[in-house]
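Here is the structure we will look at, set down as structure tokens.
Every protein chain but one is kept in place in this view of the complex.
Presenting subunit A:
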């Protein structure tokens, strides 16, 4: 089985990289880009039967820093 973990900065946490991407899009001539948030996607190749609880534990312990990041698990 596979799982995708989406890690994003929590709302309210300033994302300097997202801001830089926003400015770069603006300078390429794309208008109306009002905000950019950059996160990451982590794909996990897992033994069948791995519980969602275990995947959540992986996120809490390592994949996300929950001080500033939130995560969402998507079973594929």
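Here is the rule we use: a contact is a pair of C-beta atoms (placed from the backbone, for glycine too) under 8 Å apart; a residue touches a chain by one contact, two chains touch by 3 or more; residues count from 1.
As a convention for this text, contacts and distances are computed from a predicted model.
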| item | value |
| --- | --- |
| Chain not displayed: protein name in its UniProt record ("Heme exporter protein B", "Phosphoribosylformylglycinamidine synthase subunit PurQ", "ABC transporter" or "Aspartyl/glutamyl-tRNA(Asn/Gln) amidotransferase subunit C") | "Phosphoribosylformylglycinamidine synthase subunit PurQ" |
| Given A:28, A:47 or A:62, the one touching the chain that is not displayed | A:62 |
| Residues from subunit A at the interface with the omitted partner, ascending | 13-14, 16-17, 20, 61-63, 65, 67-68 |
